[in-house]
Each structure stands twice: as structure tokens, then as C-alpha cells.
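Only a single protein chain was left out; the remaining protein chains are all shown in position.
This part shows chain A:
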Amino acid sequence: VEDEPNKICESDRIAIKANIVPLMLSSPEQIQKQLSDAISIIGREDFPQKWPDLLTEMVNRFQSGDFHVINGVLRTAHSLFKRYRHEFKSNELWTEIKLVLDAFALPLTNLFKATIELCSTHANDASALKVLFSSLILIAKLFYSLNFQDLPEFFEDNMETWMTNFHSLLTLDNKLLQTDDEEEAGLLELLKSQICDNAALYAQKYDEEFQPYLPRFVTAIWNLLVTTGQEVKYDLLVSNAIQFLASVCERPHYKHLFEDQNTLTSICEKVIVPNMEFRAADEEAFEDNSEEYIRRDLEGSDIDTRRRAACDLVRGLCKFFEGPVTGIFSGYVNSMLQEYAKNPSVNWKHKDAAIYLVTSLASKAQTQKHGITQANELVNLTEFFVNHIQPDLKSASVNEFPVLKADGIKYIMIFRNQVPKEQLLVSIPLLINHLQAESIVVHTYAAHALERLFTMRGTNNTTLITAAEMAPFVEVLLTNLFKALTLPGSSENEYIMKAIMRSFSLLQESIIPYIPSVITQLTQKLLAVSKNPSKPHFNHYMFESICLSIRITCKANPDAVGSFEEALFMVFTEILQNDVQEFIPYVFQVMSLLLEMHKNEIPSSYMALFPHLLQPVLWERTGNIPPLVRLLQAYLERGANTIASAAADKIPGLLGVFQKLIASKANDHQGFYLLNSIIEHMPPESVDQYRKQIFILLFQRLQNSKTTKFIKSFLVFINLYCIKYGALALQEIFDSIQPKMFGMVLEKIIIPEIQKVSGQVEKKICAVGITKILTECPPMMDTEYTKLWTPLLQALIGLFELPEDDTIPDEEHFIDIEDTPGYQTAFSQLAFAGKKEHDPVGQMVNNPRIHLAQSLHKLSTACPGRVPSMLSTSLNAEALQYLQGYLQAASVTLL
């Protein structure tokens, strides 16, 4: 239906609209739900203008007294109106809402009152109550939608009715509505939860009008919390209710509602502490669904949990009452720890709650990278660590009380910036030891904690923990890490793999003795997971670890590259042959790294692979393009001569790749990378016959679809060409395509656009290239091009001195990546396969400004008088001043 012309003929539409509501209402509940969705889809198109009688038709059914029908109507209304909760304010939307309010608000209010009355008359009829409560839930949801955008006049006038009834529903309990199910929330819970949302909406948005009602709701919700049990089915209700309190207690004008010491104590005791307890469901998740448990606990995807809500309430209360709250909780922590001490094996959950409480009380700000960054000063974290955390981790058995072990490890992890370094050092062997724990959560946390500790920064930007301090533990660390990968449930554990990568990076050359065994284990792992790659993070860190092994080893012993090739090529071949799409970009990156390690001529094993890399099918996948270009660049750098002599027939294929890449707006820069490498490294005679064709291709693209990115790359290329082949050659090749073309390029592209070039190296290339055009190109001195000489010099000085022009024409803001065919494995750059920035100008020119001065000086000695006269005619004063600065710095003068 979207945006397309009406495909359903108008009479059918009308017929459907006329019949669908009665049809829905006479259907059984399941079908009713589907038809109700259908109505809202049609409504999205036609309501309200083209379906004017829908509302009246619906409202009329309220009178029917048949709650099966009424619920159908309410459900449809809900699916029609719920978009008011997220759409932007607009005249169109508000006109619709106004229309809906006029027709719907009063009948809904009457229905609400009537339903509540029916609830009390049928208080003993379970099946009637179920239907009525379903209606109330839907009514409460409709209330939310209709009140979302702004407070409607009608609801402001009828606030008393709604809020009084909502309030009494919150306090209502009826045995008949209680469910036996422990997991699934019952109707009563769902209704109360929605009422909490409604109250929270009013408290947030319509505070001024809602103020008189708020204290009552605070009390009701708080009593609700005190009387609600621990079962999972209450979770949503409880966390909604606590979040409501948390949002209210932060408001300065409601502070007084919480101020009283007894109130605070009772909130802490009856609301917060019970909801921090480790429940049976948590225990189950810890053991049987550890991945989910870890995600919730470590990565903070716990937004809707009770613990999290309780934690937010602690933080909210601390805004005004940090001292008293800390005091109250300290007492609790102590008593819970004493309980634990009396009988650890029975009371270990008390200690878990104590640790959780300390954590939530102490943490004021937290990041993944640094753990806690601001702590409550009233809590002594180190003391708690030494007295209550370390003893657990020191105990002989790594498998005893796994939850407490996990708590302890997590404590180290998040308070790593608060606990002094010496304590961290004491903990490291304990953590390494716990890599052997059977519990997935425990050994995962141990790996994660080690990884986090290894990334901590000390003074002067080195790691806090040094390789030397780790020396005694290298062997056991590596052994335990790799052994942990063999524990059940952890064969592709990304935390462990990341810890391996981080350990390599920290330990550097001290891992060399273990490399043979390490690389064997990594290749085996690689082989195993390549059968069915499923954990992208795990895979990424695995390749990073491989790259690190190569780098660290070859740095010390370059010849070792051969042994890596020996170990890896077999697996790589298999990956390429089986076309394991996820891994191919990684393989190319590792191969680039290996190839760049070679100091001499390119080995024949690589040359054998070369033709395969040019196969078009490989270039179809966007994820392959960057690493493949990088690999081809490595080939050109190391083996340009070999290619020219032994594989000259492959040069057209290479250029074919270039041609394909520059045709695409998304990949043209990659095409230029390749082209630049060809120009820089290939012997000139081997590409001679193709040069003109290359320029023609570039011009075609320039004519068809010019983008800023393309121009920038194009500018870098022509200047590199100029450096490599000389300014005269550049002028000649342009003019051979079409007379006076060179002048046009100067005037229309180089001079106006050069300011857009970005990047140190790129700017340097352009500066040196333009200097050559100015000083080593005779036609610039004595043809019609001469008039462009000064503007070009001015543009060059601009490139040196003015800020980069990073504006992008309007029409380019939303370039579609039109040539990305659908979703494909994105390219993940391996940090440790990184390439140093290559500067093709290199030492030839150190300071391009001085180089310009010297070149001008040379030019002026060749034709005395010309240069100063050209300068004085049209160079602007500011540019001239800069230029004089360069001349002075180079200690030359112009003749």
C-alpha cells in the first residue's frame, strides 16, 4: 500500500471498510485480533478522512453491553491510536487526535466507569472478571495513547474520575484474579503496570496539573511494592513501579515525600533490598543460560530487571539523601555478611545481595572501558575488597559458590580504577586460576577481567600492568586461556579470545617461545570454526591474535614469516576454496601483512595466487574490496617487476579491476588506491600502452557523475602522475586526448578544488605535483597556459595556508550507496594487520613550502625576470607575503 497508487479498487475498499468491523466483532478472539490489525493497517491509510464513520461505528458498540464486542472495539482502537505515542507533533496528527477525542473520550470515560462498576457487581464471578479486566487494561492503554501528545482538555476536566479510579485499581486485589502461573503476568499485574505507566506519563509531562494526585500514587505504588511477591510474573509490574518512584524522588518538589528517616528506611528495607536478592530464576540463568546472564549482567542489557530498577532507585535517592541511605544500607550489608559467615553454604545468597548492594551504592558513573569512574566516597571499596572479596577468590576450590566467585571477579572488574594497583597485582594470579573454573560465567568473567586490567593505562600512557610484572605468569596465563577454550560451552567464547589477543599485545616478545604451540592451536581453531562461522566477535579477535603472533615474531626474526605461511596457507586455501564469505576479507588482510613482511622479491607461492585475485566474482562483494585492494597494493609494492616480466598478460585484468572500482561512487577511492600503486611501482614501459585509456576512463566518470570524493582522489592521482612522469608528460597526455585539455583541467578542477584535498600525505603529493607544473613545465611559461600560472600558484599557497574546505554540495549529502547490492558481510578492519601510511614522495621532499621556494628559484635563474613580473601582476598581497616567508626560510631570492 505504501506510497503506491491505490491497487485495490475504490468500491472494494469501501465494501471492506463497511464490513470489516462487524466481521471482526463476530469472530472468535484469535481471528478478531488479526482483523483488528487489518483495520489498523487500513486505518493508517484511510482514517480519518476516508473512513469518517469508523469512530461512530466503534463507539456505538460500547452500548452493546457485550464485552466480547467491546474488547474487540477497544483492541482495534488501541492499534489505531498507539502511534500517537511515538509520532511527531504535526497539524495533521493533532487534527486526527482532536477528532478522535471529540468522538471517543466521553464514551471511553463512561465505559471506564461502567466497567469498574460491573467489576464490583461481578466481584465473585471469575470468568466475568477476566473479561472486564481485559477491558480495563485496554482502556488504560488507550488512556496512555490519547494523553501522550499533550494533555487534552477533556482529560484535564475529567482527571478526577480517571485518577481516582486508577488509584483504587492500584490498591485492588481479588483472589479470583490471582494466577498460579509463576512466570506469566496475570491481568491484575498487567493492569497495575499500565496504571504505573499512566501515572508516570502524567508525572513527567503534566506535573502542574497532576501534582494534587501524585502523593497518593506514590503511597499506593510503594504499598504495592511492599506487598508484591518475588515471582517472575510480577517483574514488569515491580520494575515499572520502582522506576516510577525513582523518577519522582529525583524531583526537588517531591523530595519531602521521601525525606523522613522512617520512610527512607522502609523504602530501603522493603522495596530495595528484597528486589536485589538473587532469585531462583537468576540462579537458573546463571547455570543454564550463561550467555544471556552475562549479557544482562555485564553489558547492562538489564534495563527491565528488578535489580536494575532497585539500583536506579538507590541512585535516585542518593541525589538528595546520600548520607542517610548509605548509613541505612551499611547496616544491612553488615548484617547480611554476618548471616553468610554463620553458614556460608546455606546463606551464600546473603553475601551476593551484600555485594550487589555495595556495588550499586558505590557506583555513581560507569563505563565499559574504565569501570566505575565516580564512586560514593562514603563507601570504603578497598577495605571491602580485601576483607570480603579476595578471601573468596583465594579459596582452594575454583568451583565452590560459583555465584560468589563471579560476584568477586565482577567487583574487581568494575572497581579496577578504585582499587590500588598492588591489590590488582595480587588478584591477577587468582583470576588466571579461575580461568579453569567449570562455570561458564566464572571463567568468562575471569577472562574478561584480565582483558580489562590489561587495557588499563598507567602514567605516561603505558599500560598500568607491564609485561615485566606479568613475566612470572606468562606460561600459566597462555595455558589457561587456551584450555578455557576447551571447556564445555566456551569453544567460541569471545571474551576468552579477546583476552588472548590482549595478552599477546601486552606481553609482546615474551610470548615468542610459546608461538609454535599457540599458532598450532589458533590454526586448529580457525579450521574448526571456518566450517560454520557463527560468532563474529570471536572470529575477529582470533584473526587479530593471528596477526599479533605474526607481527611480534617477525619483528624479532623476519625469516619466521615462512613458518607462518606454512602453518596458515593450508587453512587459507581451504577457506578460499570453500568460499567462507565471513573469513575471506580477514584472510586477505593477513596475507597482506605476511607479504609485506618479505624484504626480497615476491615468493612464487604468492605469484601463483595472483591471477585468482583478479577474478571478478571476488570483487562483487563489497566486504572484499578494501582488503583485496590492500593485498594487490602489497603485490605491486613487492612484486611490480615480477608482474611486469612474468605476468604482463595480467595487467589488463588489474586495470579491469581499477575500471570497475572507479565506476562506483562508493568504491572509486579504492580504485584510485590501486591506480596510484600501479603508477608508483610498475615500470613505466609496462603500462605505457594503457595510460591514455586510463585518463579517458577518468574523464568519462568526471563527466557522468562528479562527486567531491572523486575530485579529491583525482587531484591526488594527477599530481602523483606528475611527480612520477614529470609535469611535461602530464601536460602532453591531457592535450593528446583533446587540445587545450590541460588548461581546462587546471582552470576548472585543480585551481578551484585543490583546497578540498584532505590528509597530510595527499596534500604533500599535491603540493609537490603543482610545484612541478609551475616550475618544470615549459608550456606554462610561454603559451596561453601562462595566464593560469599565477592563479595556480595562489591556489597552492592556499593549500598550504588556508583551512581545508570541507563543504559538500547539498545534493551530495544523501548520495545513495547505489552500488551496494543488498546486505553483505561488511568489512572489518583488523587493527593489528594495520598498514603504515605510505608516502610516495617520501624523503624526496621534506618540506613542500621550502621545495616550492627552491623550485621557483631554479625557474627564475633559468628565465630571469619572468617570475617576479608574474608575481607582481596578479598574486594577492596576502599570498605574496606567505611566499616571501617561504623564500626567506629557504634563503633564496627570485631573479
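Everything that follows uses one rule, which is that a residue touches a chain if its C-beta (ideal position, glycine included) is under 8 Å from a C-beta of that chain, and two chains touch if they have at least 3 such contacts; residues count from 1.
Assume contacts and distances are computed from a predicted model.
The subunit not displayed here is recorded in UniProt as "Importin subunit alpha-1", chosen from "Importin subunit alpha-1", "Elongin-C", "Serine/threonine-protein phosphatase 2A 55 kDa regulatory subunit B" or "AP complex subunit sigma".
Taking the complete complex into account, A:Ala831 is the one of A:Ala831, A:Cys863 or A:Ala889 that touches the chain left out. Residue-wise, the contact with the chain that is not shown comes from A:Leu101, picked out of A:Met24, A:Leu101 or A:Leu214. When the whole complex is considered, the residue among A:Glu10, A:Asp180 or A:Glu208 that touches the unshown chain is A:Glu208.
Considering the whole complex, the residue from A:Glu29, A:Asp66, A:Glu117 or A:Asp157 that touches the absent chain is A:Asp157. Listed residues A:Glu87, A:Glu117, A:Glu438 or A:Glu566: the one in touch with the omitted chain is A:Glu87. Hidden from this view is one chain, which touches chain A at 83, 85-91, 94-95, 97-98, 101, 148-153, 156-157, 201, 204-208, 247, 251-252, 300, 303, 365-370, 373-374, 807-808, 810, 813-814, 831.
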